[in-house]
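Yeah, one chain of the complex is gone here, protein chain that is, but the others are all in their spots.
Our next item is chain A:
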Amino acid sequence: MATMRAISQRLGWTRAAMGAPLVLLLVLFLVYPVGQLLLLSVHGDNGFTLAQYRQLFASSVYLDVLLITLKISLVTTLVCVVTGYPIAYLISGVGKERKATLLFWVLLSFWTSFLVRAFAWIVLLGRNGVINKLLLWLGIISSPASLLYNFGSVLVGMVNALLPLAVLTMLSVMENIDRNLPRAAATLGARPGMAFWKIYFPLSLPGVAAAGIMVFVTAIGFFIVPALLGGRRETMITQLIIDQVQQTMNWGFAGAISVLLLVVVLIVFAAYDRLLGLSTMTGASAPRNAKPSRLSGPVVRAGDALLTLLGAISDRIILLLSSRRRDRNPDQAGMGLQAFVWTMLLVMSAPTILMIPLSFGNGGLNWPPQGFTLHWYETVLSSPVWTQAMLRSLLVGIGTGLLAMLIGTPAAFLLVRSDISGKAAWLAFILSPIVVPRMIIAVGLFYVFARIGLVGSAVGLVLGHTVVAVPYVVITMMAVLRNYDTRLDQAAQSLGARPLATLRYVTFPILAAGMMSSFLFAFATSFDELTIALFATGGLNATLPKQFWDEVTLQVSPVIAAVSTCLFVFMGLLIFVAERLRRRAAAR
């Protein structure tokens, strides 16, 4: 008995040591700063006050901004999900080779900095940009139209920014749908439209819902696109927070706006949880006895009737369109779908690619590019501001990657391998940096860092970036560990390997690819991070995104096109390497 107790005690300590760093990190640099900020909103000179909230609701200004934010986010979500669905559908169904190609383009957009993409749209939609030139050439307009700084340009930028996220989220669900099911439906007498709407579509709904909430929550906390592509009437709520902090240093009011934002996000999540259950978000399968949805009977029946109707309509349309092509391969995607997907992928990556010729031209950012010069690249490389920003970003990125791995991997082990109580709650806590809008974390961190002298330091940035990167590491590692056959460990131990030797010779070598990809994910998250860097760099010692932001809000110059091109190529290489690693691991 005594030894049993000793063993369980030692196990307890090991577990605590595995989970504590992550918990500590999140408490110190997420819970505490955000809590501080929220406290500031109700803390006046004489203790508790609601003055900030009175100001917030005194005029309709702030509520209007909230409504605009919700409107932009909703429309963005709708467009992303509707256009992303066919893309994900096609990718999930094609062969290995074509899937890799299609996925590369989605990932490239996904990983291309929001800043770079937003900047590209400024150039594209400008008075002398590609679109205006094209429209003029086609004779549709006679003088350049003003395409920028309105709702349309914000929407284009937002959709461009978030479509890859929607596609990837839906893809992860669609890849797990058995393609035999629509085939089975066909043998049972369902025409293609009916098989899609009654079988495939309902099964893909969790993916649609997850994509919807991911896009919506990200959109609500966005400021890069509305700031760069929007006019005054497209101001979003996060921009207000930036103004309060950067221009008036009004912490209390910034805190009050943050609370408003947070409440909206939490309501969205709560509604999602009520309707579909949050567990569907992480892609975990529903428990054996759970019904697939918590929607009640009449809703389900109405939905079913609607799907039947959609199926019947689709089949009628298909019948009208394709009566002449009888012996088409039933498993192959139609030409229409393929054309649509390639067009969307083109639209998704074209802006950034068009940046490349402009960065070598000496005609400014006007289309078409004129001449050839390396001047802009020389400017970047000879400017200490840019080179230092690059170095700093690399440094902070690597630091974040390492720290997030070091802290996240043991926690993932703990969550997958051991039966700690309240697993769901722990997971929710670990994922909370994704749920809490980035801006709120950033402002809270700034406040705390300012008091302990971490503003402008690389350490502060690494800590802040680790907070937002570590959930991705934990999710990735949990997925990797779930697929890991623990019998290999048992085999190693039966062959005489002690726990550490087992880790060193068996577990880690097999997990290496997964760890590498989660490192790259954390690195890329940090390398592209602007929100925290916006404040935590304290005006000096900028990272690359911060420097980019400062420049682009000051003036739109070809230098930025050169930097964009560098970033684009760098990210392209990174994805290529990561994909190679992943495939090598999969081939084993």
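Operating definition for what follows: a residue touches a chain if its C-beta (ideal position, glycine included) is under 8 Å from a C-beta of that chain, and two chains touch if they have at least 3 such contacts; residues count from 1.
To be clear about the criterion, contacts and distances are computed from a predicted model.
Peer 1: Pick, from "Dehydrogenase", "Chemotaxis protein CheA", "Monovalent cation/H+ antiporter subunit E" or "Spermidine/putrescine import ATP-binding protein PotA", the protein name that UniProt gives for the chain of this complex that is not shown.
Peer 2: Answer from the record: the omitted chain is "Spermidine/putrescine import ATP-binding protein PotA".
Peer 1: In the whole complex, not just what's shown, which of A:Val79, A:Met194, A:Leu427 or A:Met477 touches the removed chain?
Peer 2: Only one of A:Val79, A:Met194, A:Leu427 or A:Met477 touches the chain omitted from view, namely A:Met194.
Peer 1: Using the touch definition up top, pick the residue from A:Pro202, A:Gly456 or A:Gly572 that touches the left-out chain.
Peer 2: Per the contact definition at the top, the residue touching the missing chain is A:Pro202.
Peer 1: To test your reading of the contact rule: which positions on chain A touch the chain that is missing from view?
Peer 2: 178, 180-181, 183-192, 194-195, 198-199, 202-203, 288-289, 291-292, 326-331
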